[in-house]
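The other protein chains are all here in position, but one chain of the complex has been omitted.
Naming follows writing order (A and B), and every chain is counted from residue 1.
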Amino acid sequence: MDPFSFNDTLLLATILFSVGLAGVLVRRNMVFMLMSLDIMLNATALVFVGAGARWHDATGQVMFLMILALAAVETAVGLAIILCLHARGRPTLDADGGNLLRGAEHG
Amino acid sequence: MHALALLAAGVSVVAAIMVITRRVAVHAVLYLVVTLLALAVVLVMLGASFAAMLEIIIYAGAIMVLFVFVIMMLNLGQPDSAREKEWLRPRAWRGPAILATIVCAELLYCLGPFPGAQTRPSAAITAHDVGLGLFGRYVLMVELVSFLLLAGLVSAFHIGRSRAGHY
Partner (left out) sequence: MAATFCGGRNMGEILLPLLVLCPLAASLIAFACAGRVGAGGIGAIACAGVGISAVLGVVVSAILLRGPATGALQVMLWPWMRVAGFSADIAFMLDRISMLMILVVTIVGLLIHVYAAGYMRDDPGIARFFGCMTLFVAAMLVLVLSPDLLCLFGGGGGVGLCSYLLIGFWYDDPANTAAARKAFYMTRMGDVALLCAMLLLAGATGSLRIGTVLAAVANGQVSPTGVNMAAFFILVGALAKSAQIPFQAWLPDAMAGPTPTSALIHAATMVTAGVYLIARLHGLFAMAVPVMALMAVLGALTLLMGACVALAQSDLKRILAWSTISQLGYMFLALGCGAWQAALFHLMTHAFFKALLFLSAGAVIMRARHEQDIFRLGGLRHAMPGLTAAFVTGASALAGLPLVTAGFYSKEMILSGVWRAHFDLTHGWGAGGHPLWGIGLLGAFLTALYIFRCIFIVFCGKADTVATGRTSRLMSIPLGCLCVLSVCGGMIEMPAPLPRPHLFSAFIDPASLLPHVDEPFWPVLAGAAAPLAGVWAAWVVWGRSASVMRDMPGRPMRLLAWLAQHAIPGRAIMGTGRMTQATSTLIFRARTGFLDMLGVWAGRSAGWAGRLLERLHDGRMRRYAAWIAGGLCAGLALAVLS
């Protein structure tokens, strides 16, 4: 009598992952892209925890912790870049605009 | 499937969809918090209460606060909302939606119904087990993650500092 079987977990994680992927692809604002990335990361973390529960192994949650740290770093660096771009005169935060790899151009 | 489980899963999916469709950033952050809380419920039901607590404390707490702060500093207003609306035309959705659906379908097909019965004993995995794993077998990984966090800290600091300096 389990509320969640492993198959259900996989289903949920896949749907969340796809939603996040669609978000990354469709949004042009980088803040929203970061949020979508977080959704994707959560979906993968969910798979790890589900697998850990399925085989009763603590490794799943260890991996969850690693993904948490990864997400924290990714968010921190991403948001720092966003703030930096915003201050340099790119207030639209358009992800498609930054393809020249020339920081000084806008400053 | 339990009714509560269905509810939690449904809420997380719906909130995730709301996150990627909102035009105002703060709304999206709030929906993201809802997603994370619903996911925490799911984690509890999977027997990973420790992970659920971390999800709430670190993810829904710390990381989301970071988002909120940044959005405050960005000072997004009405024109941004209008621009978002212009960017989110139905045409823009076509490609990503198709791609995401294909990926979703393929993943589901590949992962398939997982064979074999649940062998899960009633005992949940406690923080004790996780701690033993973390500082036993995976201690090298913890060190690596500490490197990663340090690298993130340094790069965030560097990016933030060069902003203040003359460019």
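Criterion: a contact is a pair of C-beta atoms (placed from the backbone, for glycine too) under 8 Å apart; a residue touches a chain by one contact, two chains touch by 3 or more.
Just so it is clear, the structure is predicted and the values come from calculations on it, not from any experiment.
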Residue of B:Leu4, B:Val26, B:Val65 or B:Ile102 in touch with the missing chain, whole complex considered: B:Ile102
What is the set of chain A residues that contact the non-displayed chain in the whole complex? 21, 24-25, 28, 33, 95-96, 98-101
State which residues belonging to chain B touch the missing partner chain. 95-96, 99-100, 102-103, 106-107, 109-110
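Throughout what follows, only the chains that are shown with their structure count from here on.
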Take the average of all CA coordinates in chain A, do the same for chain B, and state the distance between these two points in whole angstrom. 6
Interface with chain B, chain A side, in the complex: residues 2-12, 14-23, 25-29, 31-32, 34-36, 38-39, 42, 45-46, 49-50, 52-62, 64-66, 68-77, 79-84, 86-88, 91-93, 103-104, 107
Residue numbers on chain B that touch chain A, as the complex places them: 1-2, 4-5, 9, 12-13, 16-17, 19-20, 22, 25, 28-29, 32, 35-36, 39, 42-43, 45-48, 50-51, 54-55, 58-59, 62-63, 66-67, 70-71, 73-74, 80, 83-84, 87-88, 92-93, 95-97, 99-101, 103-104, 107-108, 111, 113-114, 118-121, 123, 125, 129-130, 132-134, 137-138, 141, 145, 148-149, 151-153, 155-156, 159-160, 162-163, 167
